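Every protein chain but one is kept in place in this view of the complex.
Let's look at subunit A:
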Amino acid sequence: MIRKLHCILRLNSTITQSIYKQRAPTLHCRNYATNEANENHKNDSSNTKRGGAAGSSKNLPSIRNPFAAAHEKTKNSYLTMVEIFEERDVHRRNHVEFIYAALKHMPDFGVEHDLEVYKALINVMPKGKFIPTNLFQAEFMHYPKQQQCIIDLLEQMEDYGVMPDYEMEAMLLNVFGNKGHPLRKYWRMMYWMPKFKNLSPWPLPDPVPDDTLEIAKLAVERMCTVDLRSKIDVFETSEIKDALDDTWIVSGMSPEQSKLMREHSRQKALYIEGPFNIWIRNRRINYFTLRADADPEFLAQLDKPQVDEDDVTQIGVPLFGRAPPRRHNQLGKVRSVHQQDDGTIFAICATGTSTKDSLLSWIRLLEAHGNASLGEIPVLFRFTSTVPAKAEQIEGPSNLPAHSSDTSSNKEHPDSKP
């Protein structure tokens, strides 16, 4: 009966004006709800600042924040706490506040990427109670606080890149009905998120490995995609006799770069530059480049197009199927992707320690692995921040590469090397 009435009302309300009138208050409601939510956030944060003392806040008299107080911060304990809340009493009082608090502490428990946890939180909501029964309820955001809470939950999922599934749709349907705003939000998410999910040209494995060496490999691999022929080598510094550090080196170089290096003038120095940052998901890797200054005149010659595109009298015919490449410029060579305006890049690497010694080992390893000409060219260090000379100088057991941030003093600090 109610459904029928609903339908009739829906049919009658096709006048656009009325819809507009309905829309405006909806927006207002949502704003209101958001403000409220924000206040909640503030309250929560003040709660945590005070060390999560239970019941000390006047605004939230009846809720204790169990998340701040938990000793063991794991997914299991998190889910247990949600369970305890659900079973505490049938009314589930203050569940909105509970959900907000739970959302806030997700990163502490390391569950912010876990769909199961979000589902458990939604499950806290009572089923059926919030489903609007008529048109006005549906359009005027029935139970705004609760709806907004779940919208915020979905928003957080979106921010962390957690894609909902069909079960979540069913849950939302049970809680808010098919006119509920959280469900609309869910549908929008399900339209866009799958499309964005695989859009990265450099997709990372899921889950991203935790080992720094593996991440460094991923990073160098990704940077080397500019040249399809690039090869990634993992060297051990122990191969070099008098290396101080014992660590790994991930080096990326292509045959094209080897060729450029062979052709490089023996008089012009090469530079090891860095450390530069590359981020793999939430991990930072420091890497270094081996490069030479560009020869602008040569590049200009390479870029200068052949004199006359309109002249069709000089068309070459291939011999034995091997077409002589059309001369784009006077030199008859094609500019490679490694010959950039600001320098020619010969190789990149990431080392386990990011020390000068490991970089030195890198150069020697490159020389030993098919780049003999490297022995005849002077190689200089040019760092943008302090780089320790060897591994002992790095404090702490962290296996993350050094990331000192003072870039001012060490610029142009060439440290010559035989």
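We adopt the following convention: contacts are C-beta pairs under 8 Å (C-beta built on N, C-alpha and C of every residue); 3 or more make two chains touch, one makes a residue touch a chain; residues count from 1.
Throughout what follows, contacts and distances are computed from a predicted model.
A.B. asks: One chain of this complex is not shown here; going by its UniProt record, which of these names is it: "Acyl-CoA dehydrogenase/oxidase N-terminal domain-containing protein", "Thioredoxin-like [2Fe-2S] ferredoxin-domain-containing protein", "Eukaryotic translation initiation factor 3 subunit B" or "Coatomer subunit gamma"?
C.D. replies: Protein name of the absent chain (UniProt record): "Acyl-CoA dehydrogenase/oxidase N-terminal domain-containing protein".
A.B. asks: Decide which residue listed in A:Ser265, A:Asn282 or A:Gln314 touches the omitted chain of the complex.
C.D. replies: Missing-chain contact among the listed residues: A:Gln314.
A.B. asks: Could you tell me which of A:Gly110, A:Pro194 or A:Pro296 touches the chain that is not displayed?
C.D. replies: Residue touching the absent chain, from the options given: A:Pro194.
A.B. asks: Contact with the hidden chain only, please: which subunit A residues?
C.D. replies: 163-165, 190, 193-194, 197-198, 225, 228, 306, 308-323, 326
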